[in-house]
Structure formats: structure tokens, C-alpha cells
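The other protein chains are all here in position, but one chain of the complex has been omitted.
Per-chain numbering from 1; labels A, B and C assigned in written order.
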């Protein structure tokens, strides 16, 4: 039988995870409750809610990103289809930008599997060294470190760490991420600070969530930022100017 | 200059709409605040927040929808790219499913332009009749009415109306939507109840939001439901069975 | 019954539009034959094949377009999902860029409905004037004219017209498109030449194809160009540099 535990409909009611959408959800659950309710079949605790809100706002927007550019250029071509413009921006949330939170969380969970919460610093450095070596051998990337713009350290990390400490999510996975940064920096002889991806991955791992949810939350969060870019593109468009700027950078393109 | 008012970055800070993402947003704003902050450059009032949460949870999920099917089949083909699976599900949010909130809100705003908040019932019916005639002449759809499953009335509408009444958003646009339903039902000689799209459109219009935001919120809301379907498809897959069910419906397809 | 005339499968064979894929299609039909076979349930004539090849190569690529930028930025974020990068580039094929061939063909078919193939020049100008007035009244765009770069005339139009003349597709719809350009230019007091979209729309209309096929062919054609951009982005990436170029245009962004 093709059956989803998420929900079903009758002539008179819509049921989502056992609750009546009209009488038990609308006006009673907020959106973060609903993310938990649909995805995990339970409501979040207060501190889970704080953390998920933090992840969503962290990924929502930071100005002209590759996803914002893709969305704006797509909206300029097809303004009748906002959903396509947002989708275009989301499609880059892969293993290099944004979606990479999933890959980083998988990395931390894998490396942390045999460590206990009270692992000592040297034990963590050991695990970090093993992970780095294994990833090098298998030519897999190490996620969550460095940033092309924030070269002295990603400013979001302090905020995410502080919040994790305040709400009981600063533990093994954060410390492991820090150990990886430390070992790699000492190998390379220059600092390689944790970035927002690394911080978010540590939080997801500490919360015991599936790494796929990390990518999922980044997609939900970013969809809000992309809506903002569509709205701005509608009233104060920059897509054509942006395109022209890129064309003019190659002198073979001769514009009027 | 290619410049967005939404945000910019320096080596040390990310600024979103004038606030420092790390010190003034993370841990301070929740996700609905952030939707307002990025899109409208202001925070929501308490009652706006209630309503936007209601719109997001209303659109998030109701089981096996066309968008959930598209997402699940896409995830089954490309499980390494959750973002593509979610995007596939969002792409149907157009003028017929889901995205139609935008079209319905545009319809209500256009028809309500020359009416005041205290318009009488007969005046509203007059406006409804004019709208229906104009749409028929121009072969444009009338949005927000009827439902293929909820034939006696969409159960979400009562909840949305009640919430609108409780928070001061039950006014001209809701009453106009009701007048359209009434006039059309009397023309056709059978009831044609308002659906969730009509209710949401009335709320968006009453809140003074751009109709494009209606479609945008439905895209954000639905992305949460689609994440839930991806998570379920990962652990309890139904995509292949669903596909087989469809194939078997045509006896020319002969499966092993 | 959920049944498509396009095809079905048994344990031993795949049938597409009545032909056995393995024994009657692979190695026997080429790709343009297959576009006709799947979409129109017949093979193309020789001259139809020439024209469809021309439309596909015309839309395939012209360097750094908005769709190429969207594809390259998406590939940079998710190199494991080429399909997402190509999809991102295609999503902008709407009513303003690329997909606008559909809108232009619809416009020509509507305006040409009451004209015969041997309509005189003055009759065409008359129809053009009526169309322009109607579109202005209904605030609908007029498609197929002008180009932001090719301000003296779109160089592709001469090639498309010549090919149409050589193969018997230069008739009412091309002449109507030319009449629209002429009338509008005289109204504005400056030339407003036909662009590739206008030429392609005239060809689609002359071939008697559904305007939706115009947009469809532009999507197929462009997918080839976007594959080329992905392949180049893989070996000679420009996405990050492009992003940086855009960021640096706003001095509030301070990069290292």
C-alpha cells in the first residue's frame, strides 16, 4: 500500500501526524513546531526550538550570494513563476555551498561514534588526526573550516557556540570540530577557523538529528532569504545590471 | 551599482537589513521575525506573527499531495541531492495548486480597491457580480472556491476565519471572498464553498501584504512538509511502489 | 485509467508511440525525429527537420547569459548534481527570456487567425495596429521586438528569415511580425527591429506547431548550452570570480 505516516485526507478533515490540521494545528502550532511535527512526529522542546530558529535565521540570507544571484536572474526571466526563481536558488545547496552542513554533520557523527561525551582533549585530537588522515586517503573533503571572505574567522561561529553553551548543546561534537580545526591548522602552519557550516553541523550532531535535516533546514531557511530577493528584484531590479557587469568583464563582449 | 538593500559582508561581519547577523539576529530573532526582517525590513507585530505562522502551517503539508509525490520520486532518483527533491516539489506551486494564493489575493485586492472597510453586504455582492462578469469576459479563472476532496467545504477555512476574527483581520477582503462564493453559488444553483486558498488570500489582502508574498509563504511552508516526505522516503520508501501502482493501472504495462 | 499514449513497458519490450524502442527506434531515428515522434506522434518532413534544428541551435547558447550564470553558480555549489545545475538555468525560460517564444507565437497566432496567407500589406498593418492597441489596453507585453545588446537588429533574424524562405515558411506570420515592428517603429519614431524570439515565433506559427512547443524547444536547445557551461565550469571555473565581481561592485562588501 502506498501510505505515508505524515498525513491523509477525508471529505471533512485533514490529518497531519495524528492531529487535525484545522482544529489542532492552525493557530496552535507555530512553524518551527510544525517542522518538528511533520518531520519527527513530535513537538520540539524549548531549547530545540531556540536552536532550530538559530539555524534557520543563520542560513536565511547574507546578501548577494550565489543562490540570491540565481534566484534574481531566474525571476527576471520568468516573473510569473516565483516558485521557479526560489527553486533555482535552492538548487545550489549541495556539497560545496549551504547543503554542506549535511556533509559536515555526517563527518562529525562518523568520527564521534566511538567517543564518549567526556572524551579528553588529547583523545579528541587523536580522533581528529585519524579523521583527517582517512579523508585524505579517500580523497574526501574536510567540511566546516575556513571561509573565502571571513578569513580571520566566521563571525557567526561565536554566536552559534554561545547559544549552544547556553542551551546544553556544546559537547563532544563542537569539541571534535574544534579539534579538527586545531590539528589541521597546526599541520598547515596557519589558522583555519571553523565556519558557520562547521558550527551548524556540530549543533545538528549534538541535537541527535539526522544530517539530512541539516540540509533540509538550510533549504527552508534560505527560501525566506530568496523570497526577500524576489521581492526586492520586483521593486528595485538589479538582474540586468548584474548580467551586464559580468559581460563587460570580458572585453570581447561589446555592449551598446 | 549592483546593490541589494538586503545585506552585505565584510571580513568581520555580515549585515542583514542593518542588523549584525551574529550579534543582533542569531539567538535574538526567530524565523518568522527573520522572514519579515529580510522581506519587509521590519519585525512583525504580535498579531502578524500569529497569522504568518498560521499560513505557514496551513500550507506545510497534507499528506500525499502532487508536490509530495514529485519530491519523493525525485529523491528516489537522486538521494544525494535533497535540495533537488524539495525544489521539484515546489515547482508545482503555480496558478492551479498552492501558488494560486497569489492569484486569489490579486483578485481580491483588485476587486476591493474601490470599496471601503464598511461596505454593506449588497455593495459587496455588487462588486462580486462585477468581478465574476469581468473574469468570465476575459476568460480568467476565479480563485479560492471549491475543492476536489472537501466538497462540503474546506475544513481549514473555519480555522483561518476564526483566527482572522480574533486578530483583527476579518474585514473587507474576507467578506468580499464570501460574497463571491455566495453569488457564484446562487448562479450555479449549488454551494461553492471558499477553500484554504481563498481564506489565505483574504488574510494576505487584509494584512496589506503583496500577493507575491502569499505565494512565497506557501513555498516556505511547503518546503517543511517536503523535508518530512524526504525523511520518510529515506526510512520508509514508497516511491517505487507508487510508480508501480500507476504503471499497473494501464494494462498495457506488464510488470514481472 | 491513468494511461499515456506516449508509451508503455512489458517485461520484454518498451513501446514508444507504437514503435519498439529497441528494434525500431535506437539506431533508426535521430534525436529530432524522436522529438517529433514523442511529441507529435509522427516523424518530421525534411523541411520541418531543418527548421527544428535551426531553432534548437539558435537557442542553445550565446555565451554568458542569465541561464548560464545560474547554471554555473549552481554547479559550483552542488557539483554532484549536474541535473540541478541544468534545471536552475532552464527555470528562467519564462515570459521575459527565452520562454517568451511561446508568448510571441501565441500573439502571432491570435492576431493571424482572421487573416489569410495572401493578406495584403495594408491589411497586415491594420491587424498589427489592432493588436498593438489591444495589448496596450489589456496591459499585455508585445513580444519579439528589440534587443538590449543588438540595438541595430538581432543578427539571428536574417538567418532565420532566409531559412524560412528557402523552406516555405516565410508567409503570413513572418509578414505580420514585420508589420508589427513597422507600425510600432513608426509610432515611436525610432526603429524597433524583430529579435530572434520574434523570428522563432513566426516560424513556429508558420509550421502550425503549438506555441508551447516553441518554449519546449528552447528548453531542449538551451539544455545543450548549459551542459557546455557545466563542462567548462568543471575544468575552468569562473563561478567564484563572477560572484566576487558582483560583490565588489557594492563597496559595502569588503572582501579580503
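Keep this in mind: a contact is a pair of C-beta atoms (placed from the backbone, for glycine too) under 8 Å apart; a residue touches a chain by one contact, two chains touch by 3 or more.
Every value quoted in this text rests on a predicted model; they were computed, and no experiment measured them.
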Considering the complete complex, of A:11, A:166 or A:236, the missing chain is touched by A:11
Which listed residue, C:35, C:194 or C:247, touches the chain dropped from view?
C:35
Sole residue of B:96, B:166 or B:236 that reaches the chain not shown, by the stated touch rule:
B:96
Against the hidden chain, subunit C presents residues 1-16, 20-23, 25-27, 29-35, 38-39, 50, 53-54, 56-58, 60-64, 68, 81-84, 86-88, 90-94, 99, 102, 149-152, 155-156, 158-160, 162-163, 210, 212-213, 215-217, 219-221, 223-225, 227-232, 234, 236, 238, 241-242, 245
Residue numbers in subunit A that touch the chain omitted from display:
1-4, 8-11, 15, 78, 80-81, 83-84, 87, 91, 138, 246-247, 249-250, 252-256
Spell out the interface residues on subunit B facing the chain that's missing from view.
63-67, 69-70, 73-81, 84-85, 87-88, 91-99, 148-149, 151, 239-240, 242-243, 245-247, 249-250, 253, 255-256
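We take it that only the chains that are shown with their structure count from here on.
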Quick one: which pair of chains has the most contacts?
A-B
If you take the mean of the Cα atoms for each chain, which one ends up farthest from subunit B?
C
Taking each chain's centre as the average of its Cα atoms, which chain lies closest to the overall Cα centroid?
B
With centres defined as the mean C-alpha position, give me the subunit B-subunit C separation in Å.
31
So, in whole Å, the Cα centroid of subunit A is separated from that of subunit B by 24
Counting only residues that touch at least 2 other chains, which ones in subunit A make the list?
63-64, 81, 84, 87-88, 91-94, 99, 149, 151, 242, 245
